[in-house]
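Got a structure for you, written out below as structure tokens; questions coming shortly.
The complex is shown incomplete by one protein chain, all other protein chains being positioned as in the whole.
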Amino acid sequence: MTKQVKQIDRVVIRFAGDSGDGMQLTGDRFTSETASFGNDLSTLPNFPAEIRAPAGTLPGVSSFQLHFADHDILTPGDAPTVLVAMNPAALKANIRDLPRGAEIIVNTDEFSKRAMAKVGYATNPLEDGSLDAYNIHAVPLTTLTVESLAAFDISKKDAERAKNMFALGLLSWLYHRPTESTIAFLQKKFAKLPVIAEANVAAFKAGWNFGETTEGFAVSYEVAPAKLPAGTYRNITGNLALAYGLVAAGQRAELPVYLGSYPITPASDILHELAKHKNFDVRTFQAEDEIAGIGAALGAAFGGALGITTTSGPGVALKSEAIGLAVSLELPLLIVDVQRGGPSTGLPTKTEQSDLLQAMFGRNGEAPVPIVAPRTAGDCFDAAIEAARIALKYRTPVFLLSDGYLANGSEPWRIPNVDDLPDLRVEFATEPNHENEDGTKVFWPYKRDPETLARPWAVPGTPGLEHRIGGIEKADGIGTINYEPANHDFMVRVRQAKVDGIAKDIAELEVDDPTGDAKVLVVGWGSTYGPIAAGVRRVRAQGGKVAQAHLRHLNPFPANTAEVLKKYDKVIVPEMNLGQLALLLRAKYLVDAIAYNQVRGLPFKAEELAHVIQEVIESV
Amino acid sequence: MTKQVKQIDRVVIRFAGDSGDGMQLTGDRFTSETASFGNDLSTLPNFPAEIRAPAGTLPGVSSFQLHFADHDILTPGDAPTVLVAMNPAALKANIRDLPRGAEIIVNTDEFSKRAMAKVGYATNPLEDGSLDAYNIHAVPLTTLTVESLAAFDISKKDAERAKNMFALGLLSWLYHRPTESTIAFLQKKFAKLPVIAEANVAAFKAGWNFGETTEGFAVSYEVAPAKLPAGTYRNITGNLALAYGLVAAGQRAELPVYLGSYPITPASDILHELAKHKNFDVRTFQAEDEIAGIGAALGAAFGGALGITTTSGPGVALKSEAIGLAVSLELPLLIVDVQRGGPSTGLPTKTEQSDLLQAMFGRNGEAPVPIVAPRTAGDCFDAAIEAARIALKYRTPVFLLSDGYLANGSEPWRIPNVDDLPDLRVEFATEPNHENEDGTKVFWPYKRDPETLARPWAVPGTPGLEHRIGGIEKADGIGTINYEPANHDFMVRVRQAKVDGIAKDIAELEVDDPTGDAKVLVVGWGSTYGPIAAGVRRVRAQGGKVAQAHLRHLNPFPANTAEVLKKYDKVIVPEMNLGQLALLLRAKYLVDAIAYNQVRGLPFKAEELAHVIQEVIESV
Amino acid sequence: MSEASLSSGADGRGRGLPALALVPKTDEKQSMKDFKSDQEVRWCPGCGDYAILAAVQGFLPELGLRKENIVFVSGIGCSSRFPYYMNTYGMHSIHGRAPAIATGLASSRQDLSVWVVTGDGDALSIGGNHLIHALRRNVNLKILLFNNRIYGLTKGQYSPTSETGKITKSTPLGSLDHPFNPVSIAIGAEATFVARTIDSDRKHLTSVLREAAAHPGTALVEIYQNCNIFNDGAFDQLKDPDTRDDVTIRLEHGQPVKFGTDLRYGVVRNASGQLDVAEVAEVGEDALLVHDAHAENPELAFALSRLGDLTSNYHTPIGVFRNVERPVYDTLMADQLAADTAARGAGDLAALISGNDTWTIS
Partner (left out) sequence: MSEASLSSGADGRGRGLPALALVPKTDEKQSMKDFKSDQEVRWCPGCGDYAILAAVQGFLPELGLRKENIVFVSGIGCSSRFPYYMNTYGMHSIHGRAPAIATGLASSRQDLSVWVVTGDGDALSIGGNHLIHALRRNVNLKILLFNNRIYGLTKGQYSPTSETGKITKSTPLGSLDHPFNPVSIAIGAEATFVARTIDSDRKHLTSVLREAAAHPGTALVEIYQNCNIFNDGAFDQLKDPDTRDDVTIRLEHGQPVKFGTDLRYGVVRNASGQLDVAEVAEVGEDALLVHDAHAENPELAFALSRLGDLTSNYHTPIGVFRNVERPVYDTLMADQLAADTAARGAGDLAALISGNDTWTIS
């Protein structure tokens, strides 16, 4: 029988199951099928901090949400239109996020009395009518998978494990996804266990065929490829893009890369990735703790490498003192903070933007550090290069503030042409730079470039430039220990001036204000770009006028920031914290910025922001 | 012969010499003679970071400045009217601070060619007329001392060492200081070496007699006792007052005190002092590092002690992560930061106010911590008690921000009546505080007091209240691990609300505005109180109108702060940093505060502030 | 030799339970379930942590302590979730800092039985400094170090106890670091009690816990723990019935060190004075080393710690390496307070703040 095929413009699917059900993998596969098909997409993985929280419990539920469309989209979607629930816990944990009429595919095999009781279902929700508002597809996924693999000589356990591939096959059929990449993937993944590989492929195909044949699914859907700007694309997560950005920075600076890091969620994958690229002259050092991680990176920077340390909020706290040393030494150093929910251990696997003020002020004394923040997964690549550019040119530690949403979320990324990437080469000092009264030529480690105020970078091994640096205040120019009141006052101010001066060297703040006469401006930073832009679109779609500006540089702010802010009657600053950027803008520009905050460990929903913006527009 | 005696109202003396010359001791002695005589006074010790920097060099110069008067004074004085210079380096290093006409007493014995050359004196300043603007007393202090001790059976070296006591004797004569306390002090100090004791006493008396007899000093001066508020007084430094405040807090709370600390300048003396008072149920633990110091204090707090950690800026940086844990655990904890020059190692022995923003924001995530700052040496006592009050009542870590100037400077202190000190007793939880549906009574560690939002403090050993706390986000009330978006958002906000709510429970911001119609307000915090008040006095003395307000609570601000700020056309915020309080005030109240900053490692000069205030007044 | 060694501990100082002398006892009969909290255990199915949890919950009733006077403090890691599952007081602190936090608690509350639960990363990576200092101070802490030779919670990077060359997420071409031997470094750090045991050997684990609990001062117990997700089988040779007897050396104080099927192997001192494994048949009973855990001098305990091969697990000694008495930090601290108070009387605040250099203005 041939089935009806519907054309739709976008879908939001959420795969949900036990930590052990392989939902992240399933989501990843569906994502890359979707990417290679050419839809625009955005993903939101969401998993517990435990490695394998107990099966069938609410805290144990792991999910992966994917939004794909035939046009460019900005977020993983506010609410899933399709939920795949591998067990009662997955259903219970996610049902409240679904709009009425959503499709729900459930694995009925897991709906035993015990399993349902475990999550507080007194009666079977599939039967008690409590789900009438939704469009339920009750499928015995496990049984069907096991049956489909009867021919294989594998354990029942292994057969059951393949149920996520069955589900993937079914969904792939439902949305006309190309299947080659997944089949290739499975063969590669289980290369060592050919039987398992074949079994998974078989389950995957069985799922597809099940969709094809069963009455349960009368309709299938087509989402046409999106018309994105011309170019070659790949799907990429923020952590991967950031890691690539760091490799690229090393290559473009023609410097060895040295990463000193201590594993921490959600930053660890950057360490894992960089560890794979030793043939790019990239050294990765897994240190005994965060302090040793940054210490080693700083030591390598003294030696002439591009020093990098990667971590998350708690690690930044530990590195505070060493960052202060880097400020005083005025050596290039990248501090990558993939922010997560805080305070303290907080919510290790959830996203948040609450380290901005820590990055600004989390050190003793006046210790200014430039801050750069990427706005999307793909943008992590460019932001990493920009952060490296500033660090190398100005001889300063630089913060790169990503977050858990960018780190694990993915989107299609237009692959840049390597030769178009900025040239980051720097010149090491090779000659004395100062002449004493007696005419002898000497090297002054703190004699600054009048333009950038950067000090010379003279690396060990350079004859005649032997010098000593340290964290005690030093004399302007000559760099020897100095306790003079006037010198200290000068040095404190010149370090600040150096960082402030970077404003001359960064892109101006762009404002998106199509009609040019909006009275309300929305200002954001970091990963809120997508939701804010999506919210802004909705408002405009309903005829509302609103301008959007998104800060990539948080310290210093772009030179035209004051000007931009003054242009609007109202400025809204949505943040996944309690108003950290808002505080900085208010302090610096005395603008009565309206902070809109959420600290839920999740990205904003476009609808919610649209609503907020609308309200403010009406209030003007 | 009887000499002329002049009555004067105030004197500023600076003792200066090698690190090895005992200038700090000399200053201390002169100070306590002056204190017991009943003058008001204020002191400013100033010494290098090295233990004994090389003799006769500029970096090796150590000085002690004392301002005393027959009326109440607020600062150690802008410029010394009398300089005691024990060698050429001391002269050279201090001469530029002297107003013309100042008296200079120099130890001519040290003015050898070599010694003068060492500090760049081509010719002898005592002879080349370069000091004509001053009133020089050239005294061979060393020779005179050695001669005066000819009778004693001690080494020449020991005899020479006593020259500081000779100088002290001379100055004591010059200003009619009582001598008993010094003689008693010397006998006690050298109890084990009676000869040395006697020799020093002899040198001290010799100095006195020298003044009495020599023509060199025609006049001596009397500074009448000051009329301070009635009461019993003592002289006290900030670190000592702060240590006493901590002991007092433990006593008034009827809790054991547990200090976990790692030595660091200029905070170490608090550890040293508390270590002396074990009979007050005070435990001091010198930890392996700052993190262990705060960790141990936090562990003790969990056990029901008043947990304290003392440090300076670099130590605070290291403690950042643990402070975040304390915020999450919601246990009482005092973090004492005796600020010093930064960034990094900076200027360890100099003063600065540059840790305010670190205290506010130096942690990952949204982790609000109340901040209290003393304004004078004596006030360190009350501020410590206030900080403890907040910590205990609200179950939160609290920052106490002192600085190097308060720590080492001293002033007369009216000794409070112990019974008038606030009652800090708290109630530990002893009973279950929640009833489950099934009627069973249980203990919920995060069920808050509706008034203070503080959670119950249930200490180990309390039957039935067994519970677990940790740094992962926990469910409101019951306190179990919880990753729910809504719960996290709530907990983040409630922790903030708890701290904000303290505003209801602290003194309002007082404004000193005698005429009531000043248009300019000067707002400060911490140790700048003295210089600001002195500057304000000068302005008023010249008929200028200016109001002064000084913040003791930096987080939260007093409830009436907005109101106060709005009342004035101009708000000046002088700080020994680059404008940290100014930033907070601007952000919170959108007031265009004028930041006046100096980062010289020294307190402001009253004159300079008076000038700044005057300018602003005229600009209105 | 055996006499010499026995005698060194025979005076029995610090033996018995003085470690817990000040901790209130309960009259109620306790059972394992009294120590189970209502929290669902969230380790992976099959994780070795379950067995350790059960062993601890099963052992505690023996001590007969009031459970409100027992505290478990942990850092961060899978293992560090332990306190949530114990129905006692507990703190799940931050990474590596548990020994420091527990030091503050134990040294201010002698009426508590304080336990630290930590992992190989928590204790030996980020927490290494706090661990060695707790050991030298001899604070009254029982430290349970769950050694799975991997970072579990962060999904499988190598740890300071991982064998050199280990392929992990962070070391795709193999790790370069030479691993720590937790027993060796503890002994080098002046530890008074050091033991090693295995998650799966409930009986042995319990006996070690018993001795640790009885030790006044810091007791470090290294527990080999299987992480079946990221480092499965790390200790199989010590568990597999076919190999275990021939690779595991069970140490017992005062006993000659023998092991292997029908105890055919033993430990002896070789010509160069180093410890070696030999066939008992060849060297004879008398040549065997007699274990002396009570020897003040740690050189023997240290030598024993070098026997095992950390990669192959061959000749791994388990049991108590060292168990000697040294004044306990908390006691010394309490005594100093008591002595000072006895000498000067309870502090008089008014007198203190007045000092002896005052003047009065009326």
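Which chain is which? They are A, B and C, in the order written, and residues in each are numbered from 1.
Just so we're on the same page, contacts are C-beta pairs under 8 Å (C-beta built on N, C-alpha and C of every residue); 3 or more make two chains touch, one makes a residue touch a chain.
Nothing here was measured: the structure is a model prediction, and the numbers come from that model.
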{"item": "Left-out chain, listing which of the shown chains it touches", "value": "A, B, C"}
{"item": "Contact residue for the chain not shown (choose from B:345, B:527 or B:577)", "value": "B:345"}
{"item": "Residue among C:42, C:133 or C:322 that touches the chain left out of view", "value": "C:133"}
{"item": "Among C:38, C:286 or C:299, the residue in touch with the chain that has been omitted", "value": "C:299"}
{"item": "Contacting the left-out chain in the complete assembly, out of C:75, C:90 or C:160", "value": "C:160"}
{"item": "Given A:66, A:201 or A:325, the one touching the chain that is not displayed", "value": "A:325"}
{"item": "Contact footprint on subunit C, counting only the chain that is left out", "value": "1, 4-5, 126-129, 132-133, 136-138, 160, 173-174, 176-181, 184-190, 269, 271-275, 289, 292, 295, 297-300, 302-303, 306, 326, 329, 332-333, 336, 339-340"}
{"item": "Where the unshown chain meets subunit B, residue by residue", "value": "20, 49-55, 57, 59-60, 262-265, 268, 271-272, 275-276, 278, 284, 286, 288-290, 314, 344-345"}
{"item": "Interface with the unshown chain - residue positions in subunit A", "value": "32, 35-38, 181, 225, 227-235, 244, 247-248, 251, 256, 258, 260, 277-281, 283, 285, 287-289, 291-292, 295-305, 307, 321-322, 324-325, 329, 381, 415-418, 460-472, 480-481"}
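Throughout what follows, only the chains that are shown with their structure count from here on.
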{"item": "Identity of the chain that, by mean CA position, is farthest from subunit C", "value": "B"}
{"item": "Pair of chains joined by more contacts [C-beta pairs], A-C or B-C", "value": "B-C"}
{"item": "CA centroid of subunit B to CA centroid of subunit C, Å", "value": "44"}
{"item": "Approximate Å spacing (C-alpha centroids) for the pair subunit A, subunit C", "value": "40"}
{"item": "Residues of subunit C whose C-beta touches two or more other chains", "value": "76, 94"}
{"item": "Shared interface positions of subunit A, touching two or more other chains", "value": "49, 59, 314, 344-345"}
